[in-house]
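Note that one protein chain is taken out, while the other chains of the complex remain in position.
Chain naming follows the written order as A and B, and within any one chain the residues start at number 1.
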Amino acid sequence: MSHSQNIEINTASSDKKMLIAMGGIGIICAILIVLTYETTAPMIEKNKAEALERAIFKVLPDITKTQAYQLNPDNTFTKSTSNDSKLPKVYGGYDDAGKLKGIAIQANGKGYGEVLNILYGYDPMQQKIIGFNVLESKETPGIGDKIEKGTFPDNFKAMDVSLSDDGSTLRNEIITVKQGEKTQKWEIDGITGATVTSRAVGNILNVSAKQWLPKVYKNVNSFTVKTAEQ
Amino acid sequence: MHKITLDISTSPHLVKGLSTDTIMKHVVYALLPAAAFGVYAFGLNALLVMMATSVGAVLTEHLLCKYSKKESTIGDYSALLTGLLLGMTLPPNFPLWMALFGSVVSIGLGKFIFGGLGNNVFNPALVGRAFLQATFPVAITTWYNAFAPDRFYNVSSSVLAFPFMQPKVDAISGATPLSALKFDGVMTTANDLAFGFINGSTGETSALFIVIGGIYLGWKKMLNWRIPISILLTAFLLSGIMYLIDPTKYPTPFFTLFAGGLMLGAVFMATDMVGSPITSMGLWVYGILIGTLVVIIRLWGGLPEGVMYAILLGNAATPHIDNLIKQRVYGTSKKIAS
Partner (left out) sequence: MSTIPQNKSDKGFFSSLANHPNTDEFTRGLWRDNPVFVQVLGMCPSLAVSNSAINALAMGLATAFVLLMSNILVSLLKDFIPKQVRIASYILIIATFVTIIDYVIQAVSIDLHKNLGAFISLIVVNCLILSRAEAFASKNNVSKSILDGLGMGLGFTFALLCIGSLREIFGSGSLFGYEFMPSNFEKWVIMVLPAGGFFSLAFLLLIFNYFKLKKEGL
């Protein structure tokens, strides 16, 4: 083998050879990666958009079209054009006639173990949460994942999140109560045996709703008007 | 044991020490009052669960000894003790098949795989319980109310659940003092806690009977008093500090002492001779470590109870504690080089 003597003789020529070898391999690798990226990028983009779309369709019933909006630093919403924008986003959902049916908002916070990422649908006309979906969860299988099954998602079919009179925060805090003790429309019926996770959902929703709903409600026209123009 | 008369004999000069089976036997005796109270409070269900774990543990030990062509070691009471302890840490309405499963894990994975009694790193009963906690998290946190009127003639259907099938919950499940505090902010009175008029695992509810058992063992010199004292003192002081900082948020130190499995763990589980350090100084470190962990897990962890994990972590730290705190060799000024 030719390289067996390279160990002993470390001359300028072997340095050059090393550089050429590494550079050559690097170029081959770079070409391979770029080729794969070019072929798969549109498919990945499509898959990602579809996954988010599916989730939005789940939390906003009866919609046929979605549109992403970004929250600008001056607290206004404009149609989000670029995918790379780092500004926080919400998603409007519209029916066939182009009428706004609701806004999907992402929220995350600490679950039982790791971060719990959820998406919920808000109807600004009725001031209600109308849908709920778990985007990402690492909760204990068999316990924490009960928030995706059974009657728990029913809590969010018509949940009262009306704003306080000055429109700055929620009139009633969203809280999770013990299973079977829900009496108010802003309460979440908890899950016995998954107390921590079901309470985490309540907390995450409460924090996110307080932060987002006043802004969305105040600017509700920017969601309707923009679509009318289309 | 000390003789005043002078014996002249050739070496070795040994005094007959306590043998393993004598100690184990007395620990089982010391556990009986608390176990009996558990049966009184929870009825037939609790009795069946403890019997299942005890029989399961002894049988597993016997079969494993037989299979590995060793002399059967079931005569030294250690398997019975492991089984009984495991049964006492389970909810009284725990399905029997899961309890049996747990006892097999306790002996098989907790003890035998390390080479049998004396070689196990962790307390075998707690290994079994930790396994059950991770495997059947719903069943192990379903508590029935204590002192149900029909407890002496009615066996709950969840106890008799068909092997590998889900247990049916047929009675009102109650909260333990710890879960009531963690999830609902409800405090249980100290009296109820001390005498055991509360829900919980079969053997952990009566602090009084556990203390009596512990004092008996301490008097017989079969239990190193440093371990329970250091654990309980640490837990008491730490939770006391937290209580003083914010009495509305944190429980009283008395609650910390008497609620959950702290008493049972400190007296009967952390004191397992195999899993605890050898030096007195080491024992203090070990106890303080466990006490601190219990308070940390209870106050800030996701679970309401942390005694089991605290003791298992204490067991894991034991070899290191022993390594750090070594006896000075007589006549030298330095510690033995490791």
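Here are a few things to note about the model shown:
Criterion: a residue touches a chain if its C-beta (ideal position, glycine included) is under 8 Å from a C-beta of that chain, and two chains touch if they have at least 3 such contacts.
From a predicted model like this one, the values you see are computed outputs, not experimental measurements.
Note on the undisplayed chain: of the listed residues B:F37, B:F94 or B:F136, the one touching it is B:F136.
Shown as candidates are B:Q166, B:T189 or B:N323; the residue that touches the absent chain is B:Q166. Contact between chain A and the absent chain runs through residues 1-4, 6-7, 14, 17-18, 21-22, 24-26, 28-29, 32-33, 36-37, 40-41, 43-44, 47-48, 50-51, 136, 140-143.
Listed for chain B, the residues touching the missing chain in the whole complex are 98, 131, 134-137, 139, 161, 164-167.
The working rule: only the chains that are shown with their structure count from here on.
Distance between chain A and chain B, defined via averaged C-alpha coordinates, is recorded as 45 Å.
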